[in-house]
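For this view, one protein chain was removed and the others were kept in their places.
Up next, subunit A:
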Amino acid sequence: MVFDATAGFPESRRRSLVDRVTRQAEPYLYTAPALILIVTIMLAPLVLGLSYAFRDVHLLNPFSGGYVGLDHFRTLYDDDNFYRALRNTLWWTGASVLLQFVFGLILALLLDRPFAGRAIAQALVFLPWAVPTFLTGLNWAWLFNPVIGPLPHWLYALGLMNEPANILSNPQLAMWGPIIANVWWGIPFFAITLLAALQAIPRDLYEAAAIDGAGAFRRFTSITLPFLAPTIAITVLLRTVWISNFADLIIVMTSGGPADRTQIVASYIFTQAFRALDFGYASAIALVLLVLLLAYSMLIVMLRQVLMDRA
């Protein structure tokens, strides 16, 4: 590559001032397009949405839009569906994150060891992550459907079910449908992140430990886990927030039913906005969800601070 050797050197004071201004402005020019988009398409609607929480906004009613104060929050306070959605969110998030993490960690440990065909095995086990979520939802809904899918028949054959029925229409079990679909789809994310962290651990540490007589389990608890801990903490924290907001699978598989047993807060917001077209109430619920998530994140940050101070 050949560059004009004189281009970088100022020829006059004027030129050098221009240069300095350009250099000062350069990072802002690089970031401006991204910043403008984020502010107009994410921040502005966020603020607008917060204002809807205190207004009566119905899509089909042109006369709506008036200020209603805390009315939405009073309705919300007595809304049993909301409390059920809150409980369901905890259950959905807790089970999904835990199962994804455990199976993702095991997969990462399995893939960290060299073996013939590792590249192809890795490509295949990571594949579910590329499957669009709406298709993941539909695919699992079909697998659970006794007309077309094998799962109910297998569960029946194993004696786990009295008859080959669809668990998605059983209020007691329905939540397991989206959770299983979510675990299938989300294992690769944890596995990819943890595998990357595993491969960054210096190999000679293991050799030194082995020479000192540490067994496989000891090496895992004294080397692998401490090295992985920061990655695990940040991934689990981010995933928890993300999954508690992740409504796609539920909307596709059950639409929150049967009898609202799978309705989580995020899908409840979407249902209020999309089906009831009640933008005001949807935004009020969203505001409460946002506050809860912020509280959760603060708690984690504080917890981390306490743990770090002690260490």
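FYI, contacts are C-beta pairs under 8 Å (C-beta built on N, C-alpha and C of every residue); 3 or more make two chains touch, one makes a residue touch a chain; residues count from 1.
Going forward, contacts and distances are computed from a predicted model.
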Among "Heme exporter protein C", "Xanthine dehydrogenase family protein subunit M", "Sugar transport system permease protein" or "Tricarboxylate transporter", the UniProt name of the subunit that does not appear here: "Sugar transport system permease protein"
Absent-chain contact - pick from A:54, A:82, A:101 or A:184: A:184
Selected from A:40, A:61, A:222 or A:305 as touching the chain missing from the view: A:40
Sole residue of A:76, A:97, A:161 or A:269 that reaches the chain not shown, by the stated touch rule: A:269
From A:124, A:225 or A:259, residue that would touch the chain that is not displayed: A:124
On subunit A, residues whose C-beta touches the chain left out of the figure: 1, 3-9, 23, 26-28, 30-31, 33-35, 37-38, 40-46, 48-49, 52, 57, 59, 106-107, 110-111, 113, 115, 119, 121-136, 138-140, 142-143, 147-150, 153-154, 184, 187-188, 192-193, 195-197, 199-200, 206-207, 210, 238, 241, 245, 247-248, 251-252, 266, 269-270, 273-274, 279, 282-283, 286-287, 289-290, 293, 297
